[in-house]
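Missing here: one protein chain of the complex. Every other protein chain is in place.
Entry: chain A
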Amino acid sequence: MILLRCPYCREMRSEAELTWGGEAGIMRPADPAIASDTEWTEYLFMRTNTKGWLQEQWCCSAGCGQWFKVERHTVSHQIRQILRFDEAFSDVTIAQEGAA
């Protein structure tokens, strides 16, 4: 069972109260008119699917309704970072990899 504390309403939310939103940080091509087919394919369909640490987005859908960002390990489900949507992930890979 995935439990996440929403960084907006500060409540601990369970799977039943959350909506999973896939990979975080996917950027729409800045100028759609000049984006190539390959860039569009990347944006629309290709996904990071790491066996390990993954940055993803979740919605506090049965709570405050805000989208937020999570860094989670896809094997252990350990949570390393939970951020508001406008915050950037900090690079903690080297510092905490050993402890994970």
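The definition used in the following text is that a residue touches a chain if its C-beta (ideal position, glycine included) is under 8 Å from a C-beta of that chain, and two chains touch if they have at least 3 such contacts; residues count from 1.
Assume contacts and distances are computed from a predicted model.
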{"item": "Chain left out of the displayed complex - its UniProt protein name, from \"Lysine exporter LysO-like protein\", \"Sarcosine oxidase subunit beta\", \"Spermidine/putrescine import ATP-binding protein PotA\" or \"Membrane protein\"", "value": "\"Sarcosine oxidase subunit beta\""}
{"item": "Touching residues on chain A - with respect to the absent chain", "value": "1-2, 14-16, 18-20, 22, 37-38, 41-42, 44-47, 49-51, 54, 56, 72, 74-77"}
